[in-house]
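What follows is part of the complex, with its chains left where they were.
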Amino acid sequence: MKLITAIIKPFKLEEVRAALTDLGFQGMTVTEVKGYGRQKGHTEIYRGAEYAVNFLPKIKIEVVVSDGDADKAADAIAGAAKTGQIGDGKIFVSSIEHTVRIRTGETDDNAL
Amino acid sequence: MSRALTRLGVPAAGALLALGTFALPAFAAAPVPAKGDTAFMFTATVLVLLMTIPGLALFYGGLVRSKNMLSVLMQVFAITCMMSIIWVVYGYSLAFTGGGSLNDWVGGLDKAFLRGVTPESTVATFSNGVVVPEYLYIAFQMTFACITPALIVGAFAERVKFGALMLFVILWATFIYFPMAHMVWYWAGPDAIGDAAKKVAEASGDAKKAAEVALAAVQADAGMLFKWGALDFAGGTVVHINAGIAGLVGALVIGRRVGYRREQMAPHSLTMTMIGAALLWVGWFGFNAGSNLEANGTAALAMMNTFVATAAAALAWMLAEWLEKGKPSLLGLVSGAIAGLVAVTPASGFAGPMGSIVLGLVSGVICFIACTGVKNALGYDDSLDVFGVHGVGGIVGAIGTAIVAAPAFGGTGILDYVAKPGEAVAGAYDIMGQLATQSKAVVVTLILSGVGSFIIFKVVDVIVGLRPEEQAEREGLDLTQHGERAYNS
């Protein structure tokens, strides 16, 4: 199985979820993260104290899919998350060796 | 005999008016203020400020997304600051002095910069021979001038430029609010009328003729809606309908929020909204009872009405939602409370407690329908339901006042300052006539404020642009307009 990790802009979450669901991916896990990259942050000033805020709010989506579905899933995410503007984010694919569905004990592809 | 009081003054019954040419100053010299009244009006003034900051700011702020929290707090707070300066510079004068040939519509500049006001100056109340310190009256009315434009911002929260809003508020206050306040609230006061009426009673022959002319002049020295006999105890037209329609117009001119109905826009902190609603309720006692200007039984009645109408409306909205959506929500409950507060505002010194409960129940249900059904059906984006609550609730209250004020329905009726000069006695009450008058006042307010606000919004849009870039709106107004975030860790 493959773990697709995508860092996207927060307001794109709903579209990405819909795209994945449309393809039949029924599970995913989402984390609020902060990202640093080419997209530059901003400065905040609080009564004279200036803070450069380098990290921007992003959403991390993790979805584990069977090996064969990896490209399809990655493409769907890329398509839905793209605005063409800097800071759209990244997709990383890595391997998962073993999966368990806690409720039933099913494993691997059956557990997705 | 049921005690009665006209807030908007001279009963519609034209019979009470006579003709004459003698004019008295708006705030005739009068006995010294009672300390109890001074203490009372001090409290009332403080309470109305509390309604606005932090009350209204939190009520609204809790309902937006956290990225726009500060923008809302800032708008309300800055408007409060700006309006209070404008108020003492020329607003009070435009609202509460005679306006010469324009007197029907707006006052003059005699008291600009509070010229001539001293700690000894006093103003009339609604009882003969009772006055309060003018500085206190100015401060009390100032809080009304602060909260009214602040109410508007909820309608287009999360999508307006701060500078543009400030400019709008200055223009709106000058061209809509001060004139409206003058039209509804300016009059010569009970002693001026009483003194003139006394002269009529004492004179005979030609002198009587002259005295009658003088009395009529005194009575004519009032704003237009006041002269119509529109009842508005604490500001249903001037404050709520006025702000509600301005908000709706603003929401339409500015357009919907980016992502409206596609993205989640759930309130970021209903806790804050609840605090705000509670403080609005608490402070509204100052607003309504304070509008009596005197610490007496009518003030107590206004307090009682403000209490039970609010409670009834809150429960009504909650129950309507429970039936309709399956669950009673806190936001529904507190929205209902505000709807009730709005609706009871014009009626608070005229209705009886049972009439107020009915008014509350009705306004709770109608505003619920306006904010859920109607708004969704029409599809406009009044972010925080300024029109659905203040506009609609204000209209329900203004019209309903004609009914609940009727002595037949437990109300106090209206006062006649002429029949027994120097004393206010119950005047004749005509429900149908009053209904017509109230409706007319509502329509005038809707048109004046609606059209006026539209023009002002357009003007501001042309000059500085009302709306931030889409990208900035996405990022949130806190960062893009103010360079801050509400919450850090």
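Letters A and B name the chains as they come in the text, with residue numbers starting at 1 for each one.
To be clear about the criterion, contacts are C-beta pairs under 8 Å (C-beta built on N, C-alpha and C of every residue); 3 or more make two chains touch, one makes a residue touch a chain.
All figures in this text were calculated on a predicted structure; none of them were measured in a lab.
Engineer: Each distinct protein chain appears once in the view. How many of each does the complete structure file actually contain?
Structural biologist: Each protein chain kind appears in the complete file with these counts: A x3, B x3.
FYI, only the chains that are shown with their structure count from here on.
Engineer: Return the distance between the CA-based centres of subunit A and subunit B, expressed in whole Å.
Structural biologist: Taking the mean C-alpha position of each chain, the two centres sit 50 Å apart.
Engineer: Once bound in the complex, which stretches of subunit A touch subunit B?
Structural biologist: Spelled out, the residues of subunit A in touch with subunit B are 11, 14, 42-46.
Engineer: Where on subunit B is subunit A touching in the complex?
Structural biologist: On the subunit B side, the touching residues are 259, 262-264, 474, 479, 483-485.
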